[in-house]
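One chain of protein is taken out of this complex; the other chains stay put.
Residue numbering begins at 1 within each chain, and the chains themselves are lettered A, B and C in the order written.
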Amino acid sequence: MNSFGQLLRFTSFGESHGTAIGGVLDGFPSGVHIDEGFVKSEMRRRRPGQSAITTQRNEQDEVHFLSGIFEGRSTGAPIAFVIVNSNNRSADYDNMRDLFRPSHADFVYETKYGIRDHRGGGRSSARETAVRVCAGALAKLALKQLGITVDAYTSQVGALALDKDYRLYDLAQTESNAVRCPDGAMAVEMENLIKETKRKGDTVGGVVTCVAKGVPAGLGEPLYGKLSASLAAAMLSINAVKGFEYGNGFDAASGFGSQQNDIFYSNCGRIATQTNNSGGIQGGISNGNDIYFRVAFKPVATLLMEQPTVTRDGTETTLLAKGRHDPCVVPRAVPVVEAMAALVLLDHCMLDRAGKVFRV
Amino acid sequence: MNSFGQLLRFTSFGESHGTAIGGVLDGFPSGVHIDEGFVKSEMRRRRPGQSAITTQRNEQDEVHFLSGIFEGRSTGAPIAFVIVNSNNRSADYDNMRDLFRPSHADFVYETKYGIRDHRGGGRSSARETAVRVCAGALAKLALKQLGITVDAYTSQVGALALDKDYRLYDLAQTESNAVRCPDGAMAVEMENLIKETKRKGDTVGGVVTCVAKGVPAGLGEPLYGKLSASLAAAMLSINAVKGFEYGNGFDAASGFGSQQNDIFYSNCGRIATQTNNSGGIQGGISNGNDIYFRVAFKPVATLLMEQPTVTRDGTETTLLAKGRHDPCVVPRAVPVVEAMAALVLLDHCMLDRAGKVFRV
Amino acid sequence: MNSFGQLLRFTSFGESHGTAIGGVLDGFPSGVHIDEGFVKSEMRRRRPGQSAITTQRNEQDEVHFLSGIFEGRSTGAPIAFVIVNSNNRSADYDNMRDLFRPSHADFVYETKYGIRDHRGGGRSSARETAVRVCAGALAKLALKQLGITVDAYTSQVGALALDKDYRLYDLAQTESNAVRCPDGAMAVEMENLIKETKRKGDTVGGVVTCVAKGVPAGLGEPLYGKLSASLAAAMLSINAVKGFEYGNGFDAASGFGSQQNDIFYSNCGRIATQTNNSGGIQGGISNGNDIYFRVAFKPVATLLMEQPTVTRDGTETTLLAKGRHDPCVVPRAVPVVEAMAALVLLDHCMLDRAGKVFRV
Partner (left out) sequence: MNSFGQLLRFTSFGESHGTAIGGVLDGFPSGVHIDEGFVKSEMRRRRPGQSAITTQRNEQDEVHFLSGIFEGRSTGAPIAFVIVNSNNRSADYDNMRDLFRPSHADFVYETKYGIRDHRGGGRSSARETAVRVCAGALAKLALKQLGITVDAYTSQVGALALDKDYRLYDLAQTESNAVRCPDGAMAVEMENLIKETKRKGDTVGGVVTCVAKGVPAGLGEPLYGKLSASLAAAMLSINAVKGFEYGNGFDAASGFGSQQNDIFYSNCGRIATQTNNSGGIQGGISNGNDIYFRVAFKPVATLLMEQPTVTRDGTETTLLAKGRHDPCVVPRAVPVVEAMAALVLLDHCMLDRAGKVFRV
């Protein structure tokens, strides 16, 4: 099940150490100007080797579009693209052919499929997220025409967490540092933590916060196609994600309705709410406010320290990973979260429009 | 989009104050003995009016099966069922025809569809969850044949939260108190908090924890049909849910890989893990360990105290809800969470089996 | 897989001799006036016992709507409805419990599911088509607002076949005779053939031709959601259908391109075609011309004469069916073909609209 979305249908393929990875974006609206420069800049945000705190695998991640674009605009036909894997070092993984890395997908893939491409995690590698970013870049180009923007940032690394609401940060600062935290002072601390963690051969988790602005009221298809449910599924489909919450999320559980209800008022005749604890989604449908949510990432499972494990036949052994790995996935996950959110939002724009068949 | 699932496809219909609610469960395996007594007992766990801490709307919630069952067993044909709405008091909602209840779906439904059944929230009412429980009961009957069980419990009400791992509670105690908390002392505190909240006309949120045991390794369809993503979407489709996490969830974000990796070892030749921080899911696929996750519910939006709001044309007004409402949705949400989890798991059993077309 | 459609999703349930049959129409646009009188009149066109040439099972086929309609208009919520089975004579089928009727679905259902409701064919009975007609009536009400009409008629019964193009008949005459043939003289012949066939205890096949007018250019989602493919699947989902062709269909195979191409010309500035061999569909997409297609029905498999067959354990025996059956399914299939076509067309209107998210 390597496809995602209802009307905007994204299919991804490829393994970490195969010939290429790529994707097909089907259902993309026709007539959208495909700004390849923007696609490139989005790819660079996720690219390995972009800074001292990411993996040193050096992939240019150049996107080759194969179809669906004619004279610079989308045609309504499926947009296919490939990204060649150029910087494989498959030999780094030879010792993983017969053993299972702790907290990796090796064991379950072997159990489910009876066969496993062990090189770099094969299909289960986070390398696949590159194709999500490309598809998401296209979705962002379409959303832009509808006045919708999607911006994410690193809000937590290990125990270092931003403690304020997203409205209190200048999100234009997110890209000003390697860790993608809009608070400059915190960014320095986070970066130091990641470097320190890397030095130990360890890894650390974190949280990405994402904000979508300009989303019109009415997106979301109740009851089982709620916008919140679509976003949750999208985020949980990203490697290493362990949790999702929108609006005040888990904090909502500890409070009272009298504190948390978003009270309506009339803002110069336009219906608005005094607060946005709902995170822009009520009953699964967008209400015109900013949509915001948080995504929890576990620490990368591959450590550069020796760990005990077992081989395929159950023999106990130890593993010292080679390969090149991120000590913290969160900075590079920021554009991935945005990409998945953009795909969800564009899909829901189309779903909502479909129901309005009588309203020109 | 009132259907859910891939191969086990559940479709739900009905409004809070319409003639009836109901559902169609399609793709259900043939030959399963349909124990109607079990269905009844599950319905009673969600039934309104079941205790002093729930809404006093008095619905018997008797399920009438219309199809798909022959001589007590499922036939493979769609199983349809209806539950008649008998205890409507639609007049309680007359004052809501033209105004929008804060933090309810009234506003977004009206915006999206241009028309709204205002009586009891219409389609957006949590009354719909009754049909989920019925469908879930059928799924549980099938899962039982595969040795899989699903049990949820109340782990938090407002600020009162269980602080231990699910393995340290006796889940057989969950049904021994009205709040469905397996810790008897905490249950009393929670119940008091709910009663106190109700007295004030207020509402309070909470958390449900769910545990599935006996799930074989291999369930989950990477990359976009991950078991974790399916569970997340299922939970976010439930009214009032604001967050989902599995395994160590958001806590994973604050820790290090060296602490959190689940180390494999050989348990008498069988491959096992020393810990289960992964919550039984690796790379989106079950690994044979217990699956556990947590679901955050916001406080019910309908308060029995006066709140400011606006009418459809933007005029500011106040609302004092009548109707009968839960001061805390969590105790009755426990069977709903189980039901959705059971539907997801059975669907994934079938998906996994489909791929094993060559392995008799 | 008892659902049909992409965005307009129709789910059907029920067995011939169960409590009730019914359906859920999900994704139906909001705000459509639900003319229950029209639904009734459509149901009467398919109703058993309507004339001397149909089965004498006497079902009123009264539709009870359970949801999705508020104050006479659709709300966007799923529209569920049930039709009670009142005139069962299940005992007529007692002798079929352990044997398989020739050319019926008995054998394959038993093989596939390991259990079978033998009463009246259970789920495989054409009784299910009643729910299609109800759903189709709703679709027609919506299509009417878009200026689209769907009309079918009997064009062949046994060897008696209309030999002219649909444009040469007055389709307003279709309902003027029991056989639903717009040519009055042929209708008499067909009716006599059916009566004669019935007298012998035999059954006879036929063809239904269907015409949709007012369909705008642009419906159909290439390459695998072609309008022609959707119509074909819809028609082949109807019991007893053995073939589908649109435009000049199988005749196209025997001719030359120079004869069959539909030549474009300018009709007062509007692009039009001189002929319509394409049946209104080019490359899977509607071109604005009338859409027309033909559907072949085999003779009803249940004969009122003795036939050899086998029992479940392979013993040879004979079967003399009791029950009440149509000697020719075609006259009652006319509204079923229309209904399925209407569902397909409305679904495709919505799909096409979805892609036009940028074009107000």
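FYI, contacts are C-beta pairs under 8 Å (C-beta built on N, C-alpha and C of every residue); 3 or more make two chains touch, one makes a residue touch a chain.
The structure presented is a predicted model; accordingly, all values stated were derived computationally and were not measured.
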Selected residue (touches chain absent from view) among C:Thr55, C:Ser74, C:Asn88 or C:Ser124: C:Ser124
Interface with the unshown chain - residue positions in chain A: 1-3, 9, 11-15, 18-22, 24, 26-27, 30-31, 64-68, 70, 73-80, 82, 109, 112-117, 122-123
Touching residues (missing chain, whole complex) on chain C: 1-4, 6, 12, 100, 102-105, 107-109, 111-114, 123-124, 128, 156, 158-159, 161, 197, 200, 202-207, 217-218, 220-226, 228-237, 239, 241-250, 252-258, 260-266, 269-271, 273, 277-279, 282-288, 296-303, 305, 307-310, 314-316, 351-352, 355, 359
Chain B, residues in touch with the chain not shown (by the definition above): 7, 27, 29-32, 76, 142, 145-146, 346, 349-351, 353-358, 360
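Note that in this section only the chains that are shown with their structure count from here on.
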Between chain A and chain C, centroid-to-centroid distance (C-alpha), Å: 45
CA centroid of chain B to CA centroid of chain C, Å: 38
Euclidean distance of C-alpha centroids - chain A vs chain B, Å: 26
Multi-chain contact residues (two or more partners), chain C: 27, 30-31, 76
